[in-house]
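Okay, so here's the structure we're looking at.
All protein chains but one are shown at their positions in the complex.
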Amino acid sequence: MTMVIQTVLTIGGAGLVCGGALALAARFLAVKEDPRVAEVDGILPGANCGGCGYAGCAAYAEAIVLEDAPINLCAPGGAEILSKLAGATGQTAQMAEHKVAIVLCGGDVENAPRKFDYNGVADCQAAHTTGGGDKACPYGCLGYASCSRACPVGAIEIVDGIAKVHPDLCISCGACVRTCPRALIKMVPYARKIHVMCSSRDKGPAVKKACKVGCIGCTICAKLAEDEAIKMQGFLAVVDYDKELDNDAVIEKCPGKCIVRI
Amino acid sequence: MSELSIVSSSPHAHSGSSVRRIMLDVIIALVPAVLVSLYFFGWDAFRLTTACVVTCVAAEAASRKWMGRNIGIDDLSAIITGILLAFNLPPTLPTWMAVVGSVFAIVICKQLFGGIGYNPFNPALAGRVMLLISFPVFMTRWSEWTIPSPIGMDAVTTATPLGLVKTTIGSAGALPFDFTGSAMLQLFVGNQNGCIGEVSAAALLLGGIYLLIRRCITWHIPVAYIATVAVFSGILWIHHPQQNLAPHFHVLSGGLMLGAIFMATDMVTSPVTKRGMLVFGIGCGILTMLIRKWGGYPEGVSFAILLMNAVTPLINRATRPRVFGAPKGGRKQS
Partner (left out) sequence: MGAIKAKFSAPGGVHPAYHKDLAAEQPIAEMPLPASLVISMSQHLGKPATPTVKKGDTVLRGQVIGEAAGFISAAVHAPTSGTVKLVAPVPTAAGPRATAVTIEPDGEDKWIDGMAPCPDWRQLEKKDIVEKIAAAGITGMGGAGFPTHVKVSPPPETAIDTLILNGAECEPYLTADYRLMVERAADIWEGALIIAKALEATNIYVAIEDNKPLAIAAMAEAMPEQAGAAHVVALKTEYPQGAEKQQIFAVTGREVPAGGLPLNVGIVVENVGTTLAVWDAVVNGRPLTERVTTVTGGPVAKPGNVLARLGTSSADMVEFCGGTSSPVAKIISGGPMMGFAQADMSGPTTKTTSGLLLLGPESVHAYESMPCISCGRCVGVCPMNLMPNELSQFLEAEDYETAEAYNVMDCIECGCCAFECPAHRPLVQHMRRGKAQVMLNRRKQ
């Protein structure tokens, strides 16, 4: 019986001492945090995608509350979260247009040959800096899935050797844009469907040699599109997403077959 | 091969070594000990070794398929696990227990951790310890063996030398026999009781020399381990010769040779730095002697190595070499 009492006393005593210490520590070592930060953090989606430019949702919440950061930076959150944030902070803001990522390259296994057998780390940055990448086209998608790994929601898939973004899954965080060593990924308005699926700045003959579906810089589309909705940047046609473009002629007339409707 | 040239990052030359080749060398190094075990234990050695190797390879193949890993079994590492586990089993063990131990070693201790390269503990030793704890009676039932007696009358025992010593010193105090001259030779060639692979120091040393020549192991771990055991037991022996065994006996009996040459040197679970290897070997030696002298088991090699496996990452961290050009003694790397 004494043993039972001794045990209970010892363990109970130890528990009391430790509990007391914890209680004191909680009181004296507490980190003062603005309660509004926690509130805003609670509203944010918690994906920690970094699309807002801050280290994560908690950092963005802190920035909103303490540094008056704009509240419309959370692309994954969309309009719903924006209105909740507006309610919590009293700020008003317009949600930016819903944008999604797109990989501007159509040179899949079929269309774009490789110039050597690459043997090494399966990562686009690594492949890009080893012999300049195994794709004959120095601008094309290498297909080693670095963007796909960077995507927090699994919206990017490698199909036939090139990356494809599923627009309905994309939360527009921009992680893929920052990862791609060839800067092929652009954020474009969700509603826009016509794209020039090529990023090669080479002249026509060089493009033709490297890819069957590359932009050869013929300027036909730039002439067909109204209001300069497609502009030439050197030897590459580039869609100006600020302008309207719904003209199937540019698709049909493109000799490089690189303008497509998605 | 396609007609395109191959482009890869430098270097474009390779030493020619491969994981498979290393594993093959370990298997070759184990051959003398396998032959000795067949000589002394006959059918039982064959039965256990075959059961372990077949089960290990099958378990490896099955779990890799199940876990969707694309690396095949052709790295031969499962065969080594099988042989080493069998080496750590007493000859009388039922076959089904060997099978259970093999499955545990491969599936639980290796593949569940991520397969080759990722297991923190030596799978064969973990399998043995699991069996030892689960089936203590079966795992300590040895065959009959004639011990060399100090008074010239040979006696038959079913205990291992270390087990005999542990029980007699524990109860009476004086050693039941001494090991000198021809008795030492007997231990050296392997005519003693024990697990099927650990009995012959000669065969294990032969394998160890082969591994050293092939650069599969370095001298650091085995030498540090064996020397530590010798020094530790030597101090005890000088201090109290009646109560303690001589260092040469400690070195030649039990699983020390097998452990020091083949188990503690397992690349995956031992440190990568030379200094770390020395620390590892010394740690194994001290733990082995602590268990042999004061522990509940007569033998402590398995436990010692497994415990040191657990601290291998810490040893690696602590023995990180000074980067060439970094200030001497300074700049601790976080």
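Observations on the structure shown:
The first chain written gets the first letter, and so on, giving A and B; residue counts start at 1 in each chain.
The rule we apply is simple: a contact is a pair of C-beta atoms (placed from the backbone, for glycine too) under 8 Å apart; a residue touches a chain by one contact, two chains touch by 3 or more.
Fair warning: this is a prediction, and the values are worked out from it, not measured in the lab.
For the options B:Met67, B:Ile238 or B:Val272, the residue in contact with the chain missing from this view is B:Val272.
Counting the whole complex, the residues of subunit B in touch with the unshown chain are 1, 4-15, 17-19, 21-22, 71, 75, 114-118, 267-274, 277, 316, 320-327, 333-334. For subunit A, the residues touching the absent chain in the complete assembly are 115-117, 119-121, 123, 125-126, 128-134, 138.
Here, only the chains that are shown with their structure count from here on.
Rounded to whole angstrom, the centroid-to-centroid distance between subunit A and subunit B, based on C-alpha atoms, equals 51 Å. Within the complex formed with subunit A, the subunit B residues making contact are 2, 4-9.
Touching subunit B in their complex are the following residues of subunit A: 114-121, 126, 130-131, 134.
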